[in-house]
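Sharing a structure here in structure tokens format.
Apart from one protein chain that is not included, each protein chain of the complex appears where it belongs.
Order of writing sets the labels: A, B and C. Residues in every chain begin at 1.
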Amino acid sequence: MSLALNLLTVLAVCAGAFFFLAGTAGLLRFPDPLSRLHALTKADNLGLGLVVLGLLFQVDGLLAGLKLISVWLLALLAGATVTQLIARAARPGGTPE
Amino acid sequence: MSGATVYGLCGAALVGFGLFGLIVHPEPLRKILAFNLIGGGVFLLFGVVARKGAARESAYGRGSARQRRRPERQLVRPLRFEPEEQRPHGGLVQRAHCRWTLAAGARASGS
Amino acid sequence: MVFDIGLAVLVVAVAAWTIAARDVFAAVVSFVAYGLLLALVWVRLAAPDVALTEAAIGGGLTGGLLIGASSRLRGIEAPAANEKPGRGPWLAAALLCSLVSIGLAMIVPVLPEPSPTLASQAAANLAATGLSNPVTAVLMAYRAIDTLLETVVLLLALLAVWSLAPDRFWGGLPGRRQNADPESVLTFAAQLLVPMGILIGIHIFWIGSVAPGGEFQGATILAAVWILAAMAGLVEGPPVSRQWLRLMLVAGPAVFFMIGLAGFATAGAFLAYPEAHAKLLILIIEVPVTLSIAATLALLLAGPPERGPQ
Partner (left out) sequence: MPEPSDRHAAMADFLLAAAGFVLTMVALGLVRVLYGPAAADRIMSAQLLGTGGIAALLLLAEGMRVPAGVDIALILALLAAFVSVAFAKGAVHWEHDGE
């Protein structure tokens, strides 16, 4: 039982780490700001999401699990807002609001 | 060399960089940033001293991760629990004169 | 161990970049990164209380404060930027700072191990405070005088900021007008973030008695949430002349001070608590102190009054 949970954790965390790798590669390699933004959101949403998912198999207690999930939700919300603001500013002639 | 020592060296380097920035940057905001770097480094040095006061075995880092039974008491707080001192006055909250080893961490936590 | 070395190198690299960056904006961004990495270092040093504070104040609040300051100071700083030191002083400074660093680094490995500590005493007297987090016990009982003075210092800092306001705006609204579009995504996000943030702030405040957390940390979160709501145009700061606002600002230090004075009668010393009621008294102090600190920090971030009272 615990072995299976650990295995799931390892899988999910590895997948999350992969998305961080992808996000960084995109941030460094993509030519223009908008496509870099696209790469960044993958790392944000999926990378952290999968790490949180992996750690959920390890927590004991409902509150700790809820907190973990809210960490991800907060990061999602922040990421979505900021990418919108950046994208509008990065667009030629765009204004932030 | 323990993990705490590594961070102690890190703190020493931070103090140096911060001091350098404080001297060479003419802009006030850059000076404030540099000053904050010094502060971070000094606190880190204090934290390392406190950590050395708390470390039980030399097995810092890897060793502590190897202990399974949630060693919360020893791991989370840099405190040693030895019944060597008995409480002086029973009636009042003893306002112990915490020396800077403990106060360093606590000050950072409060300010 | 490898992890520790990597993290330490990363912290130093980010710090070096904060110093070396050409424009102030990049320096502020990397300073926030530095705060976040330091929080990780404190976790590694088994000091989650400090990590929590570093995350809240070092990274978050200071970052917001600095970014505001950098956009205000841009005009003023431009002339100062031309006063860069020449090569000679630059080298002398580099030499001096290397010597300081090397000196400190030589001390680190020869620190006594284990170093003298009062931790066992702090732990032994913990039961009398009714708290189970020794750090909170240090802040609220053993060294309560420091915490009291800190709340006063914050208040004085706010007065200093307010005193920068021009006469015609005195008593007016703090900070600049935020030009926020009520239809924008920021407004939507803020509407979700604000209730969540208030909940987290109260949670962090409340668990301070048993786990890392406490009034400063909770208050920081509440202040950040208020500023976020202001940036999104959801709230407009009260004019600084409002009576209730000023009462809120001084309530924390005042209650703290009065309970401290009462300590003379009930427990024989300033800021001493009778053991039976220690936890209750600490809680009575902490609630107004949290509100006062939150209001003070938020107003510090908002800046001096820049618009007349409406």
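Here, contacts are C-beta pairs under 8 Å (C-beta built on N, C-alpha and C of every residue); 3 or more make two chains touch, one makes a residue touch a chain.
As the structure is a prediction and not an experimental result, all values here were calculated from the model.
Touch with the chain omitted from the figure is made, among C:193, C:219 or C:240, by C:193. Take chain C: the residues that touch the chain left off the picture are 2-3, 6-7, 10, 13-14, 17, 21, 25-26, 29-30, 32-33, 36-37, 39-40, 43-44, 46, 48-49, 51-52, 55-56, 59-61, 63-64, 67-68, 70-71, 74, 186, 189, 193, 196-197, 200, 203-204, 207, 211-213, 217, 221, 224-225, 227-228, 231-232. Residues 2-3, 6, 9-10, 13-14, 16-17, 20-21, 23-24, 27-28, 33, 36-37, 40, 43-44, 47-48, 51-52, 55, 58, 64, 67-68, 70-71, 74-75, 77-79, 81-83, 85-86, 89-90, 95-96 are the ones on chain A that touch the missing chain.
To be clear about the criterion, only the chains that are shown with their structure count from here on.
Taking the mean of the C-alpha atoms as each chain's centre, chain B and chain C sit 17 Å apart. Of all residues in chain B, none touches two or more other chains. Listed in rising order, the residues of chain C touching chain B in the complex are 1, 3-5, 8, 11-12, 15-16, 18-19, 24, 27-28, 31, 34, 38, 41-42, 44-50, 52-54, 58, 62, 66, 69-70, 73, 77, 80-85, 89-90, 93-94, 96-98, 100-102, 104-105, 107-109, 111-125, 128-129, 133-135, 138-139, 141-144, 146-147, 150, 212, 214, 216, 267-269, 271-275, 278.
Chain B meets chain C in the complex at residues 1, 3-21, 23-30, 32-34, 36-37, 40, 43-45, 47-55, 61-62, 64, 75-87, 91-99, 101-103, 105-111.
The touching residues of chain C, when paired with chain A in their complex, are 179-181, 184-186, 189, 192-193, 196.
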